[in-house]
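Yeah, one chain of the complex is gone here, protein chain that is, but the others are all in their spots.
When the chains are written out, they are named A, B and C in that same order, and each has its own residue count from 1.
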Amino acid sequence: MIGIGILGYGYWGPNLARCLGECEGARIAAIADLDPAACARAAKRHPGIRTATGIDELLDDPEIDAVAIATPVKAHFGPALAALRAGRHVLVEKPMTMNSGEASRLVDEATRRGLTLMVDHTFAYTPAVQKIGDLVRAGEIGAIHYYDSTRINLGIVQSDVNVVWDLAVHDFAILDAITSERPVAIAAQAASHLAQRPETMAFVTLHFASGMVAHINVNWLAPVKIRRTLIGGSRRMIAWDDLEPSEKIKVYDKGVTLTSDRDAAHRLRVGYRTGDMWAPKLATTEALATEVSHFVDCIASGRQPLTDGLAGLRIVELLESAHWSMRQGGRPIDLTLERKAS
Amino acid sequence: MIGIGILGYGYWGPNLARCLGECEGARIAAIADLDPAACARAAKRHPGIRTATGIDELLDDPEIDAVAIATPVKAHFGPALAALRAGRHVLVEKPMTMNSGEASRLVDEATRRGLTLMVDHTFAYTPAVQKIGDLVRAGEIGAIHYYDSTRINLGIVQSDVNVVWDLAVHDFAILDAITSERPVAIAAQAASHLAQRPETMAFVTLHFASGMVAHINVNWLAPVKIRRTLIGGSRRMIAWDDLEPSEKIKVYDKGVTLTSDRDAAHRLRVGYRTGDMWAPKLATTEALATEVSHFVDCIASGRQPLTDGLAGLRIVELLESAHWSMRQGGRPIDLTLERKAS
Amino acid sequence: MIGIGILGYGYWGPNLARCLGECEGARIAAIADLDPAACARAAKRHPGIRTATGIDELLDDPEIDAVAIATPVKAHFGPALAALRAGRHVLVEKPMTMNSGEASRLVDEATRRGLTLMVDHTFAYTPAVQKIGDLVRAGEIGAIHYYDSTRINLGIVQSDVNVVWDLAVHDFAILDAITSERPVAIAAQAASHLAQRPETMAFVTLHFASGMVAHINVNWLAPVKIRRTLIGGSRRMIAWDDLEPSEKIKVYDKGVTLTSDRDAAHRLRVGYRTGDMWAPKLATTEALATEVSHFVDCIASGRQPLTDGLAGLRIVELLESAHWSMRQGGRPIDLTLERKAS
Partner (left out) sequence: MIGIGILGYGYWGPNLARCLGECEGARIAAIADLDPAACARAAKRHPGIRTATGIDELLDDPEIDAVAIATPVKAHFGPALAALRAGRHVLVEKPMTMNSGEASRLVDEATRRGLTLMVDHTFAYTPAVQKIGDLVRAGEIGAIHYYDSTRINLGIVQSDVNVVWDLAVHDFAILDAITSERPVAIAAQAASHLAQRPETMAFVTLHFASGMVAHINVNWLAPVKIRRTLIGGSRRMIAWDDLEPSEKIKVYDKGVTLTSDRDAAHRLRVGYRTGDMWAPKLATTEALATEVSHFVDCIASGRQPLTDGLAGLRIVELLESAHWSMRQGGRPIDLTLERKAS
């Protein structure tokens, strides 16, 4: 039985607490939040579980083997580092940290100590993303030509992070989960349509060495809500609409084939192929429940989590690079240079 | 009665011929095409109308006052210039020419001779675009924050022009029709997913001095057909789905308002507003019929067409700039520098 | 402060308890259920509220002014009658009772004692139905020509009530709320596609003296979920899709007009009218919260509830008549004869 301390009981903490509370193999030992009102809510919802005010109180508790951190992004690094140094496993909200330097330090600390460090990239645990990953790995899609995602609605305009950190981060994490290829370039254009506020819309493009292109359109000020991702492959194409209640993923047996043309030996001929469409049944399990169970399993078995610290670091690096591109009006950033430099 | 000669009877020519044939005030005098089979089809569909093989035969005919050119793009400039020099009015397919130098020469020639030069930006004459333009000009939308267009499907992969010239050109022309503001920067990223073929997908972003941003997502290799444009304004927002049979345009009384926050004098507070949605009835007139009628009116009255040569030039300039950006991996192009230079 | 006892804590009881618990002017005094497990769940969710095993314990409690009954249909009548006889106000689940005789007795009892008797026709309190009612009463729709409802999905096949009692009852209650006209005839055809089970699909048609027709298509074994109601009026038409997240109600300025034809004096000519579509903003209040608050208000003020005992009786009568028609293979039942007889 893994004893868990939860740090942060604001927007996401209650979800973590609910799922951890129902997770076999885990036991919530304490819930901590700076805000007494949050602690009171936690106490009411989880009678019998101790509340605390901060990470120190959690780390003093010998029954706590792992800490789940759901504080604001800027308050991820300090508690996570403290927890690792105190020999505790860590599950931290996305994005993992404010910058890649901090992310690297957490990864190093966890590696050196042999502790489980996992980032809460929730989408990676949804039945939809897991099915897409399975299809990709089984070769059903062929080579991925593009990933084109639209993630827009009239959303909460945040004051501390922009729309890339709020929404595009999901697509970075999804891409990281379904393909092992890393992007070689990134460009991001953005605009803010509210005074004194961070960017409210952005267009991010990622290029990969294989020729794959990813495009992400995020917007907090859209009249309609859209959560739609198209994935074009050499064999099949996927249309994923996350707002569809039942058929979220549709697999199209469509494509274009190139055949050599007899009449023009040096020229390839384009052929169009349209076949059946197929919507595989998806499990109805809740992503966060799957995820916390995976966290507990990884602690027990010593296995590396699907969304480990390195995945968290990769996503933070992309957020940083997107930011640099945005600051330069959308200039593409060569990610291979950065990697060589590091 | 304006006598008209049609040059080019391939894909679009028959549509021009049909609409011009039914247009009051116009009379088709001849249809010309290099291909005898095309001439035969024209003769069968329009018995009694003379066929010809090229522009020269049309210009020899004193009954021809105007020429409508529907040849491939690279064959626009020569015949258009010849027609203008021969004192004929010209309606030319979009994009107007292969480059802005040619476009400028046509504009100069027409201006000097007092002839009508019009470009077939068909979308500008659709009831949907005309309604959007009316709403914008009437102030119903407020300041336009963004124009976000997705124009994708499993389309014909062309061998001579890329997806920007084929599809994004529509959005350039639509933007030109609904706003008088000209972009100050453009960036375009593209990829080809077929060997030896032009780019099959592209993402184009336009920036305007007012803060307005336009984003255009075009793709020939998508599993689903989408023709959807969102326009966000300070007062209202529009969702235009051109595939909807009846309610193509939806106007949302939605938005975000900033009010000064008493508690934090230096801070603005975000308020969300969601009201009714309204789908204005659109006329069911065919855009091309409206357009050729406008062409004939402009010739008769001497008025400047809505999509005149200068509009055609502006669109060709954008296509060129998008191309330069694409060639540099998506580097933003400052359009004000170019204008100053010219 | 009205003290309330809740009887039945199975499927619907917890919703009632949640809404009553948050309702100003009401206080839950006790929750009763025969099943100890249900009582345990109630105690856990509502710490501090007493649990009980049946109606008698509730009626013994002088702090209980009103009873909310959420037991299975066949267990509505007994407790409701006992509560009324004990001078308590009653809110009872729909359908009110198993037959109209029982319903009449409850109405009589409540009337004689001046107690509030209300039936939980939840749909009548949804923002959608309230908006439709407002539009109808304001004359925006004109004379209602038809109400055509499809309410199907792969639903829970129940063992004690058929699909008419489970689903069509909603439409009976909605009709009762938006129009004061009572049907003059009813016909119902049904079929069961599962052995030993009640009818799984049914088609019910109601005729009204004004010429209005209502048609209800209910089905537990449909591959897709549909909740769509069309209302055709002489002035406008409504399409209500209850599964739409935001624009549930669309009002169409469409119709057919008859004008006298000059050429044929004795003949009317049909004209078609299609105008704008309009989706009024709906409140986002929860129907059940609105409803329990209305119940408490009616008790305090002595006003007659919108869905009072007589409304409950009317709906039970329709269910009975639908049943008789079904038993005779769909023979239309004259409802005016029945009323005269009674």
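Note that in this section a residue touches a chain if its C-beta (ideal position, glycine included) is under 8 Å from a C-beta of that chain, and two chains touch if they have at least 3 such contacts.
Because the structure is a prediction, the values reported are computed rather than measured.
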Candidates A:34, A:82, A:277 or A:300 - the one touching the absent chain: A:277
Touching the absent chain when the full complex is considered, from C:51, C:205 or C:321: C:205
Touch residues of subunit A, complete complex, unshown partner: 246-247, 253, 274-281
Contact footprint on subunit C, counting only the chain that is left out: 145-146, 148, 150, 152, 154, 157, 185, 187, 189, 191, 193-197, 201, 203, 205, 207, 211, 213, 215, 217, 219, 221-224, 230, 232, 234, 237-239, 250, 252, 254-256, 258, 267-268, 270, 272, 274, 329-332
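Simple rule for what comes next: only the chains that are shown with their structure count from here on.
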Copies subunit B and subunit C touch via same or different residues, half shared test: same
Chain nearest the overall C-alpha centroid of the shown protein atoms: A
Subunit A-subunit B separation of Cα centroids, rounded to whole Å: 39
Chain centre separation in whole Å, for subunit C relative to subunit B (CA means): 53
Multi-partner residues of subunit B (each touching 2 or more other chains): 274
